[in-house]
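Note sheet for the following structure.
The complex appears here minus one protein chain, its other protein chains still in place.
For reference, chains read A and B in written order, and residue numbers begin at 1 within each chain.
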Amino acid sequence: MSELLRLKGIRKTFGGVRALRGVDFDLVQGEIHALVGENGAGKSTLIKIISGAYRPDEGTIFLQGNPVNLESPRVAQDLGIVAVHQEPTLYPDLSVLENLFVGRFLRRGYWLDWPAMHREAERALTQLGATLPLRAPLQQLSRAQIQLVQIARALLVEARILILDEATAALSLEEVDRLYRILQDLRSRGVGIIYITHRLEEVFRIADRVTVLRDGEVVGRARVNEVNQEWLVRHMVGREVGAMYPRNPRPPGKPLLRVQNLTRQGVFEGISFEVREGEIVALAGLVGSGRSEVARAIFGLDPYDTGEVWIQGRRIPPRPWEALRAGLMLLPEDRTRQGGILGLPVRWNLTFSILDQLKKGWALDKQAEESFVAEAIQNLSVRPPNPDLPLLALSGGNQQKVVLGRCLLVKPRVLILDEPTQGVDVGAKAEIHRTIDALVGEGLGVLLISSDLPEVLGMADRILVMHRGRLVAELPRGSSAETVMKAATGLLEVPYVR
Amino acid sequence: MYVDRARQLSILGFLLLLSLALSLYAPNFFQLQNLEDILVNTSYLSVAAIGMMLVILTGQIDLSVGSILAICSTVAALASKAGMPIWAVFALALGLGASLGLFNGLLVTGLRVHSLIVTLGTMSLYRGALIYFTQGDWIYDLPSDFRAVGLGRFLGVPIPIWIALLTAVLMSWLLTRTPWGRGLYAVGSNPMAARLTGLQPSRILLAAFTVNGLLVGLSSMLYATRFSAIQSNTGIGFELLVVAATVVGGANIFGGSGTVLGVVLGALLMSTIGTTLTFFRVSSFWEPTLRGFFILLAVAFDTLRGYRRGVWRRGGAR
Partner (left out) sequence: MKLWRASVSEAVLLGVLVLTFLVMSQLSPHFLTPQNLLELPRFFAEVGLIALAMTLVILTGGIDLSVGSIVGLSAVVLGALHQGGIPLPLAALAALLVGLGAGLVNGFLVTRVGIPPLITTLATMAVFRGIALGISQGRAFRDYPDYFFFLGQGYVGPFPVQLFLFGALALAFAILLSQTAFGRKVYAIGHNEVAMRFMGHDVDRVKLAVYALSGTLSGLAALVLVSRFSTAKADLGQGFELDAITAVVLGGTSISGGVGGIWGTVLGLLVVGAVRNGMTLAFINADVQQMIIGGVLVASVALYGLMDKLAPMARRGREVGREAS
């Protein structure tokens, strides 16, 4: 089987973070090549380079032996490389048929030839063994159907390389089976497929080869039938577990946060758990399992249909300011867009959540603000330590510190941390973990939402696992990565009852 | 193509109800003259509303259409009085409208400023310029060939209706059968994707504003030719009426969806309401209130139904 794609020595740096440090990768015709690695390992960056969204700082890309310059997604698509993302570049108001052809409409003379496009679309769909409502607007389709649209589009442009990123994240079992069938069919036609997944059993189910990324480097590559899950986990996680996760477990105190039967139709159901003083409870699960949604509902950003949220013994309604007042704080997942305001100075960003307490009469107490800000900058070692710089000017890790600083200034008793170390370099990661451990040492309770398996295993006292909107397991500290993964993919034999 | 039949049917339903009520309380409403008035008003309004829809599809707006209407009407009338043949007057009105629209478009695409502010400015700029040149005078003694456009008939049907019909068919064709037409929808639906996939949103937007201006120029020919004089305050409040017709007709204010048929029905609805008010001698002071109210109703309905801006509006990603 001939070589389709080869990457040599790919390097990519963002700001000060080295996302990829000399990655080699290859793909042959007619294979499904799985790409695995924890969050932040560099998978997203790698496929963005392959699909033309990013350009590498160093390194070469060869397409069927010839070096190519993938300047844009358009160029990559013209060369036969198509990526299927979670957030596709498609048009929700346009019909399915249009989305299949937008940018390359079939014409008869100057006019658009809808009947021809209809025929082509039907043909592609038959090949996929699927049906789609061609006239409906894209936004009416389910996630699985939208995925089909993307794959059908790939077929229509005669893609030779198909990239799938967490494709089965939100699919039902039947939809997953259908997807596997389609991929296997494509493989038999010689298409090369790069398949990114967190679900390790998928690797063994459909992939031919697997490459493991960690911290921007390739740490393992093998034929799937020559390795097992343990090999995968070992390569993904690495050996630094100890130093990265400074954890001094303590006996927990009284409950700080109690969630009872929280339900939001279609998103999550019957969520009940507790977080007590001095403990770190991890909320693990795959992309799409509903963890962030639960967090937002607890904090009051989104409504919920039934259920109760109790903070320090007080029932609170779904309003963020009520949650804050009761002692709960949320550190959001997307720090640059949700956690802080980039265009405003660090000083403002740090004090936003305590703004209403910083008053002297009707005016802001700027002196008090000064001291809070100085203290926060020092405690968290924010660099550079200049509160008048716009948040934009700081590195990713330091931005995260500022956001954490803001959350801590509220003096919360319970913290919900949503992916606190995502995209953060190793050094800052360890610091953040130290801080979290120190916090619970002072009696706080932390709900840690994380897709970083080693982080979950290293930091948590208890591990709650969500799968498709439900809590499916509560595992103790010391559980194996395998067990957590099994629960996250819905394969755990022991049912969870609370 | 995706077509929102529900909206079109709702408008028809509303009109049906209105007709029912009228037939009970005021059956003499249904004289030929009244109905013809409604259709002729619908004609020039729908032409302008189709133009506005082009702009709204891309997520922008054009508040200067009233002033463009005034300028085109005035210049056309003056040119006709000066002896220009009627086909040339048409060309002049359309060309002038297109130029004014182009200017709007250049400001929006060149400066990356939202059309709200730009057209708020040009609305005053254009009207002020007009008054400066006309000194506020009304234009009387309009030539017969000029007035024939608005008052004449072809096969018994008033000419404006024919022209509006042709325009609607042509524009519908353009919107569904050309890449540019679908490009308008794409740019409004997901501007980021449009840029990434090489659709050139700036050019599409520029064309939208220009064609809108051209259609307002055409509308002015259907409108001004029905009067015996061109007043100096022509077109004041026109932008409100046009936006009402467009939005009630189902064009999503956030961009990305709308149909010619819907907009025409919206224009029909607004014209019917206007004529009904006049028929019942309700003070014309209430007209702007009703128009504003309908806009709010239509957009509130769409918004609450979930027609929000935002690429993927369903559930969280994680």
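Going forward, contacts are C-beta pairs under 8 Å (C-beta built on N, C-alpha and C of every residue); 3 or more make two chains touch, one makes a residue touch a chain.
Model, not experiment: these values are computed from the prediction.
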* Which shown chains does the hidden chain touch? -> A, B
* To do: Out of B:Ala21, B:Leu35, B:Val113 or B:Ala229, point to the residue that touches the absent chain in the complete complex.
  => B:Val113
* Sole contact to the chain not displayed, among A:Leu324, A:Ile432, A:Val465 or A:Ala488 -> A:Leu324
* **On subunit B, residues whose C-beta touches the chain left out of the figure** => 61, 63, 107, 111-114, 116-118, 120-132, 135-136, 192, 237, 240, 243, 247, 253-254, 283, 285-293, 295-296, 299-300, 303-304, 308, 310
* Structure fact -> Residues of subunit A touching the missing chain are 301, 319-321, 323-324, 329-330, 332, 334, 336-345, 348, 352-353, 355-356, 358-359, 362-364, 390-392, 406, 410
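The rule we apply is simple: only the chains that are shown with their structure count from here on.
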* Which bits of subunit A are touching subunit B when the two form their complex? -> 72-74, 86-87, 89-95, 97-98, 102-103, 105, 107, 110-112, 114, 135-137, 139, 266-267, 287-293, 296, 333
* Structure fact -> Counting only contacts in the complex, subunit B reaches subunit A at residues 1-2, 176-179, 182, 185-186, 188-190, 192-193, 196-199, 252, 255-257, 311-318
